[in-house]
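On to subunit A.
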Amino acid sequence: MTLQAFLVVAAALVSVGLFGALTQQSIVMVMMGLELLLNGVILAAAAFWYFLAPAGTEGQVLIVVVVTAMAIEMAAGFAVTTAIYRAKRIDMTDDAAELRG
Partner candidate 1 sequence: MSTALPLGGAALLPGLLLAVTWAAVAADAVAAGRAAGRPVSWTVALGLPGREAVRLLVGQRRRTAAGDELLRGIGGAALLVAALMAAAVLPLGLRPVADLGPGLVWFNAMEVVAWAAVWLVGWGANSTVSLIGGYRFVAQGLAYELPHMFALITAAVGAQSLRVTDVVAAQQGLWFIVIMPVAFVAFLLSAAAMAFWGPFDAPVGRDVAGGAAAELSGVDRLVFSTGRWLLLVASSAMAVPLFLGGGHGPWLPAWAWVLVKTLAVLGVLIVLRHRVPTIRMERWTEFSWVVLVPATIAQALVVTLVVLGRGGI
Partner candidate 2 sequence: MITIALFGALAVTAVVAGALVFRVDSMARATFLLLLSFLAVAGLVLMTGLHYLGLVIVLMMIIEMVVMAVFMIMYMMNPAGLMPMSMFHNTRGSAVVAATTFVALAGGALLVDWPVRGGRPAPDLTMALGESLMGGQMLTMMTLGVTLFATIVGTVVLATGRGRYDRLGDELDAPESDDRDRGGVGR
């Protein structure tokens, strides 16, 4: 177990999540990609805490923040999806193109 090993795994999770978030058409699937991305961030935070600064609590606090962010992201995402779907019966990102402004 080394910091490098943890970080490579975290990097893999972030890239897979990014790939998913960029390619998926469905809003719900995009959110899954984002969740996976944040999953990598959690792992990296735990690794940084453990291997670099175990005396402090910043790494732990960061994990708490990220986990909360995931919950918020999901709740907000589904609320927006529901609102768009109610208004337009759309759940695909390409269809919601006017949101580009």
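By definition in this document, a contact is a pair of C-beta atoms (placed from the backbone, for glycine too) under 8 Å apart; a residue touches a chain by one contact, two chains touch by 3 or more; residues count from 1.
With respect to how the candidates were assembled, all candidates are chains of the complex that A comes from, given by their letters.
Remember, it's a predicted structure, so these values are computed and weren't measured experimentally.
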Complex member touching subunit A, one of 1 or 2: 2
Candidate 2 partner contacts - residues on subunit A that touch it in the complex: 1, 3-20, 22-29, 31-33, 35-36, 39, 42-43, 46-47, 49-57, 60-61, 63-65, 67-68, 70-72, 74-76, 78-83, 85-86, 91, 94
